[in-house]
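Note that one protein chain is taken out, while the other chains of the complex remain in position.
Order of writing sets the chain letters: A and B. Residues in each chain are counted from 1.
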Amino acid sequence: MSVIVEGLVRRFGTTAALDGVSLAVRDGEFVALLGPSGSGKTTLLRVLAGLEPQEEGRVAIAGREMAGVPARERGIGVMFQNYALFRHMNVFDNIAFGLSVLPRGRRPGRAELTARVRELLRLTQIPELERRWPDQLSGGQRQRVALARALAIEPRLLLLDEPFGALDALVRREVRRWLRGLHDRLGITTILVTHDQEEAMELADRVALLESGRIAQFDTPSALLAAPATPFVAGFLGEAARLEGQVAGGVLRFRLPGLPPLAVALPDGPATAFLRPREVVAHPAPEGPLIRLVRATAEGEARLVVELAEDVTLDAVATPHGAVQGEWPRRQAACRLEITGAQVFGAGGARGMAGALRLAEVR
Amino acid sequence: MSASLALPHRARRLRAIPGFGLAFGIALFWLSAIVLVPLLALLLRPFELGLAGLWASLAEPRVAASLRLSFGAALLAAAIAAPLGLLLAWAVVRLRFPGRAVLDAAIDLPFALPTAVAGLAMTALLAPNGWVGGPLGEWFGWRVAFTPAGIVIALVFVALPFTARTVEPVLRDLGRESEEAAATLGATRFQTLRRVVLPALAPAILTGFGLGFARAVGEYGSVIFIAGNMPMVSEIAPLLITIRLEQFDYAGAAAIGLAMLLLAFAVLLALNLAQRALRRGQG
Partner (left out) sequence: MNATEDPLWFRALLVALAVLTGLLLLALPLAAVFTEALRRGGEAALAAILEPDTLAAIRMTLIVAAISVPLNTVGGLAAAWCIAKHDFPGKRLLVTLVELPFSVSPVISGLVFVLIFGLQGWLGPWLQARGIQVIFALPGLVLATLFVTFPFVARTVLPLMQDQGRAEEEAAATLGAGGWQIFRRVTLPNIRWALLAGVLLCNARAMGEFGAVSVVSGHIRGQTNTMPLHVEILYNEYQFAGAFAVAALLALLGLVTLAAKAVLERWSGRVAGEAG
């Protein structure tokens, strides 16, 4: 079921939680709303669910205008943060709730209701929990009950509010795959709210990145990484460091010492560059910036913190792409930094990809 | 035209959880019928006397004396109940001793005991031939029952649960971490109590004082048995209201009632401001 949002505004007092949000989600798509806390992503989800009023703008779900339609009539499955299971009902009754509050004419009989709940328990792989109470469940089990409960009303749109927030890191990864698999099987349009970019990038077909009540960029994960539309997007994704510089004649020179100039197709003037750790490669050198910290990543790579100036550091990787061993890389060693690529924003928001300057070596 | 007007209207009224309208209607109707309209009568009736008459009615020595007694005794009782309440709350939250659960439950006794019973019990205890009044009279020559002192004791009983129960949850929340932190920073136990614990509890103590006072100032049942009810000496303002009513002086009775409400409101407002200053002082 398609979702169209246009110019949505929602204010709390004088602050706008949503400040003109527009978004079009295609039928069957899995979309993540990603953003720092306070960016309005949960508010957007709640407006879609009918739990917050839309003040300006419009929301249309499957072609139907949603203004004034209360939550109970929308037929949208919502999985709440912390799951909001009914604490005084067992798992069976939690899942059956949506069916048992249908108008009498459409309410299924006892046998049919039981069959439907059992089917959902099987689908979410928790048939053994049928008679348990919410307080006897682990975080992952609660999440599955919440999902089964939301699916019971056969929603054509599923909204998930930070669904993995209450899970520990180990379970999280596994549950994520399972959820994506379930989506692919059922084909329900799904919108997920998260502040975890890894989660958004792994799960979603497209990611909408929110910044203070506006959508900064809405694109596929790879497009977001390859071509961030604004400095905010470039800075938010991929732990990029922000560095100031000056463009003159197609060459970006950084204000800080120790960094090579870059070739960039931008007009002359001040510019801001975003460097991801993997795009900054440290080579052994007799002199240059000092390595302050060396850390081995889980993949066995060496990640470095290099001091550019007093109290200014930059994340980098070591080359050759080796593990931490022997003499290089080690703390307090000098290095030469190579920049393999960077997102650069010039004056007036013009954007460019920067690359290494193919000239004589410049230190 | 009407549709375009109706749409934003409905949109504004959309509520996450349905059922507000009916519940709000019931609550508002009930509140108006039972509380608001009757209090409106209290606000309006005294002015039937005219402003001058109203003032004259309140300035009458017997009325002035009863108001002084009610407010003086209530303030004193709340001031006594505040440290006692702190003591009880501390014992219940921080100390472990046999009978703690019983003491904990007993704190609520004045809440649950009908005021007439409390008054009767106090009188039986403090009367010249009572368990407490007897020894006090024989050994010290003190007379408590049928004097303002008896009133204050009855009011302490009434105010005690308010002061204790307001401090208790704050004390529980406070935990021991801040005290442990103070100890690791080299504070003596006394310094910790005075500079860490007491300031944290002060707003709650003040709130409890205010609640205890508000309850005590209007108290009737537990006081009239023990007060002796002598005009100018031990006659409380609520009693004078009933006397005015028996004389069919409705406006005069309402005048005393209104004066009590306004004075109590002024006291509570002052407490509220003091509390705010306290909070601000603590940053």
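One rule holds for everything that comes next: a contact is a pair of C-beta atoms (placed from the backbone, for glycine too) under 8 Å apart; a residue touches a chain by one contact, two chains touch by 3 or more.
These numbers were taken from a predicted model, which means no experiment stands behind them.
Peer 1: Touching the hidden chain in the complete assembly: which of A:1, A:78 or A:333 does that?
Peer 2: In the complete complex, the chain left out is touched by residue A:78.
Peer 1: Taking the full complex into account, find the residue in A:153, A:166 or A:305 that is in contact with the omitted chain.
Peer 2: A:153
Peer 1: Considering the whole complex, not just the chains shown, which residues of chain A touch the missing one?
Peer 2: Its contact residues with the unshown chain are 49-51, 70-78, 80-82, 84-89, 97-98, 101-102, 134-135, 149-150, 152-153.
Peer 1: Write the list of chain B residues that the hidden chain touches.
Peer 2: 15-20, 22-24, 26-27, 30-31, 34-39, 41-42, 45, 84, 87-88, 90-92, 95, 97, 99, 103, 105-118, 120-122, 124-125, 130-132, 156-157, 160, 176, 179-180, 183-184, 189, 192, 214-215, 217-221, 224-225, 238-239, 241-242, 245, 248, 250, 253-254, 257, 260-261, 264, 268
Basically, only the chains that are shown with their structure count from here on.
Peer 1: For a test of understanding, state which residues of chain B touch chain A in their complex under the given definition.
Peer 2: Chain B reaches chain A through residues 7-8, 10-16, 18.
Peer 1: Contact residues on chain A for chain B in the complex?
Peer 2: 46, 50-55, 67-72
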